[in-house]
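In this view, the complex is presented without one of its protein chains, the others remaining in place.
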Amino acid sequence: MPSADDEISRQALTLASRLDDTVSPILISGVYAPGAFARSLREVIDQRAPSAVLAPGTDRGNEVLAHLAAMLDTPMAANCVSITLGDPATVTRIRWGGSLLEDARLHGSPLLATVAPHAVTAEPAELELTQLAPSEDGAVTVAEHIPTSSSGVSLADADVVVSGGRGVGSAEGFAVIEELAALLGGAVGCSRAVTSAGWRPHTDQVGQTGTKISPEIYIACGISGATQHLAGCKGAKKLLAINPDAEASIYASADYAVIGDLHEVVPAISAEIRKARGA
Amino acid sequence: MLGAAVLVSGGLFAHRVRALVSLLSDAQPVSRSGHVQRRVRNEATVVLGQSKLLSRLGPGLAHAFIFWGFLVLLPTIVIAMIGVVDRTATLPWLGHQGWYALLVDIFAVLVLAGILAALWIRKIQRPRRFEGSHLGEADLILALIATIATTLLLWHATRIALGLNEWPRAWSPVSYALSHLFGTDHVTRVLERVFVWAHVLTILAFLAYLPRSKHLHIFIAAVNVWFGRTGPGGRLEPLDFEADDADIRFGSGNAADLTFKEVLDTFSCTECGRCQDACPAFGTGKVLSPKLLIMGLRDQVLAQEESALVPDAVPDQSVWDCVTCGACVEVCPVSIEHVDQIVDLRRHLVMVESSFPAEAEPMLRDIERASNPWGRAQSERAEWAADLGVRLLEPGDPAPEYLYWVGCASSFDERARRTAQSTATLLKSAGIDFAILGPREACTGDPARRIGNEYLFQAFAEQNVAVMNEAEVTKIIASCPHCFNTLANEYPDFGGRYEVIHHSELLAQLVRDGRLAPTQGGHAITYHDSCYLARHNDVLEGPRELVAAVGRPVEMARARKNTFCCGAGGAHMWMEERGGSINLERVHEAADTGADTLAVACPFCTVMLDDGVQSAGEKMRVVDVATLLAERIDDDAVARPGERPT
Partner (left out) sequence: MNILVCCKRVPLTGGKIVLTEDARAISTRHLGFTVSPHEECGAEEAVRLVEQLGGSSTVLTLGPPEAEEQLRDMMAIGVDRAVHLVTGAEEWDPQATAAAIVDAIAAEPEPYDLLLFGNESADAGNYQVPLRVAYALGLPCVTGVKGLAVHDGHVRCEQEVQDGRDVYEVAMPAVVTVKEGLNLPRYPSVPGRLRAKRKPVDTSTPVRQESRLEMVRLHLPPGSGKQVEVLGRGPDAAPAVVGVLRELGLV
């Protein structure tokens, strides 16, 4: 595995443990060199002949496994939520960022698959870790690292994300969203329509092609709930939707709903929080 | 000497006129032929009758006196010229008519009265509409006209004093009274010469100066009114994308792109500022002034500059401030078509430069890709009708009597959806045979067209016309005035000819016929006219009948064709408002009536005014006339759809 120290990798490991008794977690470290990572994995495959190679369904996991699949000319299934070994192996994988599932057969060996984030709950495992530290890629060199300039909470890591959609109405309208996010120590997000309208930068965009988030609570204000957006906030533990349209599709995915205009509801929540803290 | 003066003046005049004519003949062609009767009628009412000017009685009368005076006194120019050459000669016949002498006296005085009133307005009242106008130029012209009228009277007075007068003096009361100032001596003989020369030379100076000033309108206004639009105000002129590439006109990028009528518009402007006064954008502190916009274009045309009209002649922001409400066009005394000018500027910016407010881009992309400006799935378009038993017109189905064109707003917006539900329920209970297109109904293209994307609009116009013609649609009920305007006035240009009726008018008809019998509620209701219904399409009575049927109507100060926009037109539903809030201003006006209900007949007005009521902290209820009616229909009647109440 390219990385074993994060939640998604532990989820992948949990799913792997359910497939087979013999699971060897591999931690690959070193500077960015997915091609070299894949070559070192190929050596492990040659030595141990595993029935399956799984990786976390992160950008890096998908990338390294795709290198391996291309190298071996073997099929690969990205972002699986369930896997059954066999010939052919069958998987269920996500499409459209999780809005749709696909049952598929893989004709090739070993089975190459990545595990969709949050497909299973990670269970603790006591397994011996193999560490690989391949040399650099050669073709792609790492030139530099530009650290993030903003000091605020990053969208991907925030425990609270307050997001605004088309319903916010203007760039200035985000003041109430920012206020609530600040009160809760959270980050501000937005939908794709907002980015296209130029109200917020793309770095704030939550969605299939923006940032995928996994906060404790996601507060979606004036967001109708297009699949593109929902794909980015599936990781949220709780979803509170504030929308004037009781029929909005966001409610189908929400835990809590406030039916109303965000420009009235959000300031009222901020005021209530201040009151609660003041008391 | 007179000959030389006439030659100089005439030469200067002709030189300038030739330049203006060549600018006009180089302009882009536009079809403004036919409808001769209508054009003659416009000349009679707007020009001769001064109808637009007289809508403001004070300044209107002042202008009318000067204008009518100008017409009456025209022959005196010839009479005076003859008088310069031979003080004993005059125009055959007319120069001897007593009644004409009386007219001359009366109108010379009226002209002077008009000038005094104009000076009072300009110097004492100083209304805001003159902000940005060339005030010095106006003063000079008023002074010239005053001189012409005064010298005329004084000339006549000296003639009477000298006994030269051909006209019986009894017919010239004012000149006669003035004649007592003068004796019969040599001084008067000299003064007679001085006045007639002063009169003639002032006229000749005026003639040379006119085409170089905003008073060009004296000649051009009547021409501009003649070429004014004769069809519905809401229709925009289509562009031809089938033409050869080099010949396609993408709106107005520089002065050479302006059409004949647009150039004529700029020459006609007198900078009176009535448009600016009526403009909701200007009135709420935005950059746009329709007057300054036309003046900017005129300066660019006259300078024969090749640079971009935006931002060189017109600030970029002012182009986007316009809500296309047409208030400026409605009040313009010389038939300038500001909205067409602005849309043409937008067309170039959107279609050629891809330069427009960023927040409107999702709307354009969503219309193009998702067939509605909110990017919602078309498959969800008929969800508002889920439990209402409304017939969905599938391909091959027999045509209903009416197609109910719901529109995107009433299909998807939660507040506007109620209107569609009320309308459908009422139509069913009145036994009307109607159906909806559901997912096959796409955006009419109105917001795309109004923001300047004519290309996208035409694609949707063609698609919708094809769907409706294939379904053999003949009559359409539209609940959105913007859809109404597009379907009724603009789709005929794309082969879609339908009888289109707004839901308020059909419902009013059904009430009149007793097929819907509402009970009177007695509430004070003020009705807000939608620009695209009232001003652009003359739909005034239907909604009012409905309001009167269920409540007590109270009119706002600005009503009917004089209505004030809600702020959503011209694609502003999808743009940010820069400056004050148009909807707030309208809500305050509505609240001043004391009504507890603000009735509307447009989904955009519903949303904008409801937002306005909330931000103003008012308690008024904003509701569509269809919903008002539905609420006052006996539930039993509604529960038995299809059956007519007896």
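Which chain is which? They are A and B, in the order written, and residues in each are numbered from 1.
Here is the rule we use: a contact is a pair of C-beta atoms (placed from the backbone, for glycine too) under 8 Å apart; a residue touches a chain by one contact, two chains touch by 3 or more.
Since this is a predicted model, take the numbers as computed values, not measurements.
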Residue among A:D20, A:E43, A:D87 or A:D255 touching the omitted chain: A:D255
Residue among A:N79, A:S163, A:S191 or A:S214 touching the omitted chain: A:N79
Positions on chain A contacted by the hidden chain, ascending: 32, 34-35, 59, 62-63, 66-67, 69-71, 73-79, 88, 90, 94-108, 114, 137, 139-148, 154, 156-157, 159-160, 184-185, 192, 202-203, 205, 208-210, 216-217, 224-228, 238, 240-241, 249, 251-261, 264-265, 267-269, 271-273, 276-277
Chain B residues that touch the omitted chain in the full complex: 241, 245, 248, 250, 350-354, 356, 361, 364-365, 368-371, 375-381, 439-440, 453-455
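Assume only the chains that are shown with their structure count from here on.
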Chain centre separation (chain A, chain B; CA means) in Å: 55
Residues of chain B defined as touching chain A within the complex: 358-362, 365, 374-376, 383, 413-415, 576, 614
Chain A to chain B touching residues, read off their complex: 166, 169-171, 193, 196-199, 224, 226, 244-248, 261, 264
